[in-house]
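Below is the structure I would like to discuss, written out as structure tokens.
Complex shown without one protein chain; remaining protein chains in place.
Naming follows writing order (A, B and C), and every chain is counted from residue 1.
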Amino acid sequence: MDLNFTPEENAFRQEVRDFLAQSLPADIRHKVINGMILERDDYVRWQKILHAKGWGGPSWKRDFGGTGWSATEQYIFEEEAAAAGAPRAIPFGLKMVAPVMMQYGSPGQQQRFLPSILSADEWWCQGYSEPGAGSDLASLKTRAVREGDHYIVNGQKTWTTQGQYADWMFCLVRTDPEAKPQRGISFLLIDMKTPGITVRPIITMDGAHEVNEVWLEDVKVPVENRIGEENAGWTYAKFLLGHERTNIAGIGIAKRELARLKRIAALETKHGRPLIKDPLFAARIAQIEIDLTALEITNLRVLSAEAAHRAPGPEASILKIKGTELQQAITEMLVQVAGPYALQLRREAMAAGYQGDPVGPFYSVPLAANYLNMRKLSIYGGSNEIQKNIIAQMILGL
Amino acid sequence: MDLNFTPEENAFRQEVRDFLAQSLPADIRHKVINGMILERDDYVRWQKILHAKGWGGPSWKRDFGGTGWSATEQYIFEEEAAAAGAPRAIPFGLKMVAPVMMQYGSPGQQQRFLPSILSADEWWCQGYSEPGAGSDLASLKTRAVREGDHYIVNGQKTWTTQGQYADWMFCLVRTDPEAKPQRGISFLLIDMKTPGITVRPIITMDGAHEVNEVWLEDVKVPVENRIGEENAGWTYAKFLLGHERTNIAGIGIAKRELARLKRIAALETKHGRPLIKDPLFAARIAQIEIDLTALEITNLRVLSAEAAHRAPGPEASILKIKGTELQQAITEMLVQVAGPYALQLRREAMAAGYQGDPVGPFYSVPLAANYLNMRKLSIYGGSNEIQKNIIAQMILGL
Amino acid sequence: MDFGYTEEQQMLLDTTRRFVGKDYGFEARRRIRESAPEGFSREAWQSLADIGLLALNVPEAEGGLGGSAIDTMLVMNAIGEGLLLEPYLASAVLATRAIALLGSGEQGAELLPALAAGEKIATLAHDEPASRFDWRSIETRAWRVGSGYVITGHKSVVPHGGSADLLLVTARLAAVGEHGPMAVFAVPRELAGVKTVPFNTIDGTRAAEVWLNQAFLPESALLGNGGHEAGDAEGALEQIIQAGIAAVCAEAVGALDKLLAATVEYARNRKQFGQPIGKFQALQHRMADMVLHIEQARSMSFLAAVRCADADAAERRRALSAAKVVVGQACRFVGQQAVQLHGGMGVTDELDVSHYFKRLMAIELQFGSTDTHLEAYASQLA
Partner (left out) sequence: MDFGYTEEQQMLLDTTRRFVGKDYGFEARRRIRESAPEGFSREAWQSLADIGLLALNVPEAEGGLGGSAIDTMLVMNAIGEGLLLEPYLASAVLATRAIALLGSGEQGAELLPALAAGEKIATLAHDEPASRFDWRSIETRAWRVGSGYVITGHKSVVPHGGSADLLLVTARLAAVGEHGPMAVFAVPRELAGVKTVPFNTIDGTRAAEVWLNQAFLPESALLGNGGHEAGDAEGALEQIIQAGIAAVCAEAVGALDKLLAATVEYARNRKQFGQPIGKFQALQHRMADMVLHIEQARSMSFLAAVRCADADAAERRRALSAAKVVVGQACRFVGQQAVQLHGGMGVTDELDVSHYFKRLMAIELQFGSTDTHLEAYASQLA
């Protein structure tokens, strides 16, 4: 047993750190570190910088233009990138549809789509959730009817994160309405410019436009844009979800946000003493930091098991639950740390270049919005209730 | 709205307090206040004192020799009695079977049994639970077969609190095995001296002998000792359980135990300062005291609704859950307050008159045992999980 | 011991609820929030005046209703149910009580009828950037100059500070750095030397930063006209803040009730895996936990209303801090679980759920956070 990284891994970490220090644009870093609004361009710009370095696909095999990094190297990269204030990689292309294409896609699909994912020239979104199919994904109703070499797709998708930017959507559709729910599903790649697609914004409680509804009305999708077999889409869908949950613990991000919390707690005072020296407040922060330490090791244990060529298993549910609880706990404390100024909700002041009158310390501006936004963590990606079902059934056999 | 007691109620409180000051034996008070072991005789002696005063049946109507007190007066009495260190009334006779007899019993049964309950000349125990019928009480299996003017009872009861002292047991038996589970049940009164009854101790994790198994083998029970109709016992059983849950919040006891906690926390020191002045510890005690304040008012609200002649409803489940959580939280803190001495488990030193070598301060002796003993609170009287089912179904209609 | 309301109180509650039900449905509220420049409706405000609610905290001697804290509790219950955006708490509770408690007869006669009639709006400008949740710690200073006072300071997150005609500004009567007695000045928002910067808060209302830069005030602006002894206003201010705590506790209970009802309704109708999600036991128990929190909060809202007029200052502090803790914890738990149980829909602006959630979050932070009051209570343990 050795909890230390190897000298090689430490050298790799240093290389990543040096690269980030040199290459991460200061304006992007500023936004990330301070919880401000990131634009589409910020994500694209950063992905292009990574791509130019050859690091566009940290989790991809070399065959497809990826880095070929080990799970530990990917972890180190993600941790350092988060600490440095790099934007989180938009997962829909890189981490969701790409692994499916690599595993189940045709060579033609791989050649057509993978390069532009790496280079951020095409933006992907998800077409899984539907208004009636959330936790119970297999109850989806969007229909695809084969007509010659096309499918005609009708239905509605929802919670489509950053769908307003998307060039392509990977989409679960029902191709056999007679079959059992999980049987008659197919996995299609849909060009968002196809006639019949309407993207409507869903505004969330922090005032953000991050998610969308996508309406599909007689949308023609070439059969060649189907992944794998017709009616076998559930297999690919589950494969994708399994991959989606790796790195979901978000240790790097949690560490960065905890550092933000401690930074602010050292600046705010209570009875003339830095808040971080207040016994009750310090105990609450300590509890979070301790839990995070434990989760980091738990995460490394799971990684270590994966490195031993085991697929991500139900342990990922542990990481999802604890990781999201911790990230939410940190944003809760961030609201507590700034006092009454945490009441403000000023999206205009969360955008880069805001020049208006100040309201409270700069750091207080996005705290409430960040808290509100993070409520989604325990809901999406398989709600934490679903994760507990998985633990009970898959780990405990109940 | 008025949260104050009326002048009449305050005068009543003073009367109760004066009586307790004069009449509660010091040795009993000493045991109760310090969490030591109470013997059968302690309970009996105190009930006889109350009975002599005419206060033997605080919740009974005058017709049956009770006090005829209002719900508020009963509450005041229980609170004062708890604060003074009076033993809790053993509920099986006074609060469980007696209300059933008053409501459903024959005049003969009332005359035969009620006086000796009031005077503590006969001790009752419950015969509800069975090894296979805990939360799911209606699945009970103990059989009673009618033979002439007797039932022949065979089966096993369990969790029979202080059954080793009991003269009588009220017992649910299945008289019609063909009927639906809740239909074929009858409610019998069984003389514990009847041949065929074996009482076996169950030792609990604190080392106490408080509960028992009761084995019934061809036990002859006269038909006249059946309450009400044959096969209608479930109605009486539910009536009993509804009454069992009044006063289950245990506000008076919680207040007394919280006072014990604060008393010890003022004596123990940490870095030379009384523990009660330690910010984190004080915050934890404050949280309990605050929750208890809230529960006290919630309890009074329920009482107030009862006084308006409404039967105890699902609100009793709220009182059960919060009341037991608080009592358990206090015993948890009591373990924390005494430091390493809380590790001792010395039943011999918890008995009155112990003369052995001291181990730690006197107050530290029973803390762990009290904590261990109180784990039952969230399990018995309808587990807290069952209470949440009731709230979900009866209050929320889910 | 009586948890009932008088006939008048029941009428007051019914009247307010009727107003909320008729004129303040969720869609009406959305229109106000999205289009009214001040973030609330002047029309609704006038309606509140017309049905007499703005006169509730005005003493009878000034032509008001002279209502009790219980009366205010009932109105705030209904306001919480309807998530009213109007400055009822700011103007009709806090400012009105401040003037009634601290003002001279003349000041009362001048200001209160206008507040009661809805002609003027007032707000308490008290918190400051450095005060955090410690209401005693303020740095705004006023000192005598000729026939009046000069006042300088920075007041933060003043509710409806951009709309109020009158700011009730707290200051210490001393040079900067010295600790003088606390005083309250009635400051017209348009006065020279006063700058307000309004902004949106999480609960859909607007607050403002207020800077006072050597603003000159006539002697008559000092509430009580200087007749108070040193430190007098501090005790009164504590009581006003405590009335505010009682009011938001009641508002929270109204919002909590609605939020639970919405969640139960959603759980009954939303189907997943072939059945309503309200049939899943884990979610049932979660909702049962919401009930527990809400009933405890309701109890403490009663206590807060009853005790905030208590003559015993220590008892008052204990009760109000205890109430704020229980209610604040209910706000957090019930709010978060209501959102969670609504799934994705819970985080949208479209449903009322997120709006209740945000108002409850704001209540948690108003008049001192949960931990602030837990510590205040803990420091008085004995």
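By definition in this document, a contact is a pair of C-beta atoms (placed from the backbone, for glycine too) under 8 Å apart; a residue touches a chain by one contact, two chains touch by 3 or more.
Small disclaimer: the values here were computed from a predicted structure and weren't measured.
Taking the complete complex into account, A:L300 is the one of A:I203, A:L241, A:L300 or A:A352 that touches the chain left out.
The omitted chain makes contact with just one of the residues B:A308, B:V359 or B:M394: B:V359.
Contact with the undisplayed chain is limited, among B:E268, B:D291 or B:E306, to B:E268.
From the options A:L172, A:I251, A:I318 or A:M374, the residue with contact to the chain not on display is A:I318. Taking the whole complex into account, chain B touches the unshown chain at residues 129, 132, 134-136, 139, 158-159, 202-205, 207, 211, 268-271, 280-281, 284, 332, 335-336, 339-346, 357, 359-361, 368, 371-372, 375-376, 378-380, 383-385, 388. Mapped onto chain C, the footprint of the missing chain covers residues 280-282, 284-285. In the full complex, chain A makes contact with the omitted chain through residues 1-6, 9, 72, 262, 276, 279, 282-283, 285-287, 289-291, 293-295, 297-298, 300-301, 303-305, 315, 318, 321-322, 385, 387-389, 391-393, 395-398.
Simple rule for what comes next: only the chains that are shown with their structure count from here on.
Between chain A and chain C the centroid-to-centroid distance comes to 38 Å (mean Cα coordinates, whole Å). Once the centre of each chain is set as its mean CA position, chain B and chain C turn out to be 43 Å apart. Residue positions of chain B with contacts to 2 or more other chains are 279, 283. In chain C, the residues touching two or more other chains are 374-375.
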